[in-house]
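Have a look at the structure that comes next, please.
Missing here is one protein chain; the remaining ones are kept as they sit in the complex.
We call the chains A, B and C, going by the order they appear; numbering starts again at 1 in every chain.
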Amino acid sequence: MDIRIPSLLRIKPDTLFKLGKYLRKHGFDRIALCYGEGIEELVGRSIRISRDSSEITVVRQEVVHSNDVTDIMGVAFHLPRGTQAVVAVGGGVAVDAGKYIGFLNQLPVVAVPTAISNDGFASPGASLRVEGQRISAKAAIPFGVVIDTTVIAACPPRFTLSGIGDLISKYSAIADWKLSYHATGEAINDFSAMIALQSVENLVNHPDKSIEDLGFLQLVCGALVMSGVSMEVAGSSRPASGSEHLISHAYDRLAARPRMHGEQVGVATIATTWLQDNPQRDTVLRVLEQTTFLSAIRADPLDRATFLAAIAAAPAVKPGYHTVLSEPGAVERLQAHIAADPLWQDLLA
Amino acid sequence: MDIRIPSLLRIKPDTLFKLGKYLRKHGFDRIALCYGEGIEELVGRSIRISRDSSEITVVRQEVVHSNDVTDIMGVAFHLPRGTQAVVAVGGGVAVDAGKYIGFLNQLPVVAVPTAISNDGFASPGASLRVEGQRISAKAAIPFGVVIDTTVIAACPPRFTLSGIGDLISKYSAIADWKLSYHATGEAINDFSAMIALQSVENLVNHPDKSIEDLGFLQLVCGALVMSGVSMEVAGSSRPASGSEHLISHAYDRLAARPRMHGEQVGVATIATTWLQDNPQRDTVLRVLEQTTFLSAIRADPLDRATFLAAIAAAPAVKPGYHTVLSEPGAVERLQAHIAADPLWQDLLA
Amino acid sequence: MDIRIPSLLRIKPDTLFKLGKYLRKHGFDRIALCYGEGIEELVGRSIRISRDSSEITVVRQEVVHSNDVTDIMGVAFHLPRGTQAVVAVGGGVAVDAGKYIGFLNQLPVVAVPTAISNDGFASPGASLRVEGQRISAKAAIPFGVVIDTTVIAACPPRFTLSGIGDLISKYSAIADWKLSYHATGEAINDFSAMIALQSVENLVNHPDKSIEDLGFLQLVCGALVMSGVSMEVAGSSRPASGSEHLISHAYDRLAARPRMHGEQVGVATIATTWLQDNPQRDTVLRVLEQTTFLSAIRADPLDRATFLAAIAAAPAVKPGYHTVLSEPGAVERLQAHIAADPLWQDLLA
Partner (left out) sequence: MDIRIPSLLRIKPDTLFKLGKYLRKHGFDRIALCYGEGIEELVGRSIRISRDSSEITVVRQEVVHSNDVTDIMGVAFHLPRGTQAVVAVGGGVAVDAGKYIGFLNQLPVVAVPTAISNDGFASPGASLRVEGQRISAKAAIPFGVVIDTTVIAACPPRFTLSGIGDLISKYSAIADWKLSYHATGEAINDFSAMIALQSVENLVNHPDKSIEDLGFLQLVCGALVMSGVSMEVAGSSRPASGSEHLISHAYDRLAARPRMHGEQVGVATIATTWLQDNPQRDTVLRVLEQTTFLSAIRADPLDRATFLAAIAAAPAVKPGYHTVLSEPGAVERLQAHIAADPLWQDLLA
């Protein structure tokens, strides 16, 4: 089985100053550069210095304001002849747009996430908007991922905590995959499951779980990359997305004030691992506590009614996608548990 | 970058009883079956039951007595037309032979190691003998790896301890790779290094490091598979083989009584990580202690004079392969350290 | 060098009645079906019969009215989960749309052209409209090409003659490629050039060049497929598109009444092969005469002033794309020749 992995991977402090060197080493000297909103102000200087010293020509530079597919095509179909790669610097929107611009031109993409709020930057898909609606489009896994951990460490904590919530959800997602295998015969890919879990377990076992620690952040980034690779191996988002993601998607639609993807997913994982009777549930709770994820949620709880409604709505989000919530009575059992268990008192309000 | 990974991966108790089912699921019903010496007596019954219940036809069955390339070709060039896969059950010799038979016929290989004394079973190469000399031949990463952890648990402890020694050597090998990058400009593949280290770190962080624990064994097996994949990603054995492997190869040639590959490599890693001033050296020692690797060595130490000579001979084993031993005075410093440090008193005799 | 070729290829009479059988044989039983305008009326009955007898489920059926990218995305991003392939039946617009719907979903595409007016159906790209402008987008070479030569034989002759014009232009395109190699060092791919020319030469050497002859049509279709493959091998349209295509593109923009692509390209090839002093020019003229291409043009000549203007405008169509027209004075020499040479009297008016 042949899979595609990033050819260029650098996760450490001050990589932005070497971006030009990395590009040249891989044969790219004419690039299209996409910045997220406000990102050039943040990190543009490092990138300009690096670009100039490595003599990289930016044949087109663009600030990405949205992941709307019409905007993306406006850029994608007018790249100058001879563009060799697309470099996307910023948060989720900029990286998704850059990935899709690259995909439409069959050009390699170098993702340079400046925040790690979810595992999208290394996945083989792109989250887009088509006529106002969010869709998950197929794309290619990035050619390169370059992360400057000092930039990540300087992000508001919510971003990184959201990324940790997205990572910890693998325990729930893979348990759902196994349930589906037994209930529906859906094929499971052990290699995909193994690398998805291995990367999270590294995190879990790391002695110092401070989101300001560069070593810990390096592990978090590496695990998010491996999450993307596990989806590439599986040929779907199964290893990274189960019932907890369905709850989060439903919450997105129902909530007056949706939260960051990984925040919702992390909270939902506490719920779904209970329902799964998941042996890793204590680990989930421990890691969310130690990283201050839970205290951040307690400081600004999710909306209780919306969360309960999201649980009820979740099974219909992806028809035919078997999870623990597909089992008879599962929704009601989970809702009753949440009402009764003191843990949930201050996570929801 | 496209890499090849095993399409079939099963590591858990009692997989031998399901081997036929796995083969059929992947479209193989006509196979060549290679057993190592004495292996059919050990596990043949499970495999026959599984083969029969899944209606797999064994078009050729062979007991592998050696990894001599002439013997291997005698089998390889006479496989019946219509053979769909080669299944190799046994230790290193049987799996190497099976891998090469498959490679010469461009057929998928399913490796079923019955002992895990090194990381060869999932690597993209094969250790062969050509005119009496050991060589590392190119081959393909196996299509499948199936490991029955109850079989592994029943092995003599030395085998599994040897596998752990081979795994822990990644810390030394990757440090050498980085040294070579700085000293010679040799390209380093961060993705390869990441997956090689991640799998070892899982092991290191596992609370219960008993080689009788099926959960721990599953981690060890998974890490050995990832070691093979890391070599596939790197396109060489760099992530899995540094100065400590050179010492072991030299010891093989010099010793009256060579030990298992992973035993030698594990001991050598204690030496090379000292020379590298490797921050993971304490981890190496702790894991080797906790798994009883060190007590097994103490019960039957390596030969002191041979080990010191092997250090001196190591740099010449692979000319042009930069490691910490390539640095001026490195051999002498290491020899002096070993003579002086009490740790080495009972590892060598 | 790895290239992609169609896995399914059937060019003969009455293949439409076997389309369902072919699909099932390749593992597709849930397809999206795109018809060109008016095509279902023409061939829908054969396809329905075949679909039903092979129990193929059409999960989505669509009539394609345009190759506008917004329309295409409206379909592409809403294919039902579980769609296994996109089958596109019709002329250039339907096949281009189908190819792009497949590309955006990374699904295999089966092209079923009902007319062969150009070589686009088997190429790795798609001609689209973006905000009213025609662009050449990257896509993938079709998984399958199924052509029913009885359907092709029943087309109005202009379509097939246009296809022949597009084919004969290879002589001009490849001569331009070689010129560019010598003038600019642009890499030439001999394998690509060889298969592009071989397929045309088969046509040229066929004794009976009647566009009603099923055997001859089979050769024409095969040559158009090989033209697509030659572009895949080259990684660009170089083997199939030189100065004669630039003239045709310019004519498209300048003409009050543009003709079919291959008609323009065929006429332009007569001009550019003169300028190239191309040894195959007599062959070009002979084949265009024997197939009745030239008599069809004489019956309805191109516009003289527009054609001369198109020659002048051609070099600017693709900046940096070296052809015989890039040489100093080439445009003027060609214009003067056309004014003077009696051959052109009745091809232009």
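We take it that a contact is a pair of C-beta atoms (placed from the backbone, for glycine too) under 8 Å apart; a residue touches a chain by one contact, two chains touch by 3 or more.
Note that the coordinates shown come from a computational prediction; the quantities given were computed from them, not determined experimentally.
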- Touching the missing chain are B, C
- Item | Contact partner of the left-out chain, one of B:Leu19, B:Ile47 or B:Val69 | B:Val69
- The listed residue (C:Gly20, C:Gly222, C:Gly242 or C:Pro315) that touches the chain absent from the view is C:Gly222
- Message: With the missing chain put back, one of B:Leu104, B:Ala255 or B:Ala296 would touch it. Which one?
- Response: B:Leu104
- Selected from C:Leu9, C:Leu42, C:Ala153 or C:Leu343 as touching the chain missing from the view: C:Leu9
- Message: Across the whole complex, list the residues on chain C that are touched by the chain not included here.
- Response: 1-11, 143, 190-191, 194-195, 198-199, 201-202, 204-206, 222, 225-226, 233
- Item | On chain B, residues whose C-beta touches the chain left out of the figure | 69-70, 73-74, 77, 81, 104-106, 130-131, 135, 137-138, 318-320
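We adopt the following convention: only the chains that are shown with their structure count from here on.
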- Minimum number of chain-to-chain touching steps separating chain B from chain C: 2
- Task: Same or different, please, for the chain A to chain B contact, judged on whether over half of the interface numbers appear on both copies.
- Result: same
- Quick one: how far do you have to rotate chain A to sit on chain C, C-alpha fit, nearest 5 degrees? 180
- Message: Per-chain Cα mean versus the mean over all protein Cα atoms: which chain has them closest together?
- Response: A
- Item | Separation of chain B from chain C, taking each centre as the mean of its C-alpha atoms, in whole Å | 54
- Query: Just curious, how far off is chain C from chain A if you go by their C-alpha centres, in Å?
  - Reply: 42
- Query: Roughly how many whole angstrom separate the Cα centroids of chain A and chain B?
  - Reply: 34
- In chain B, residues with contacts to at least two other chains: none
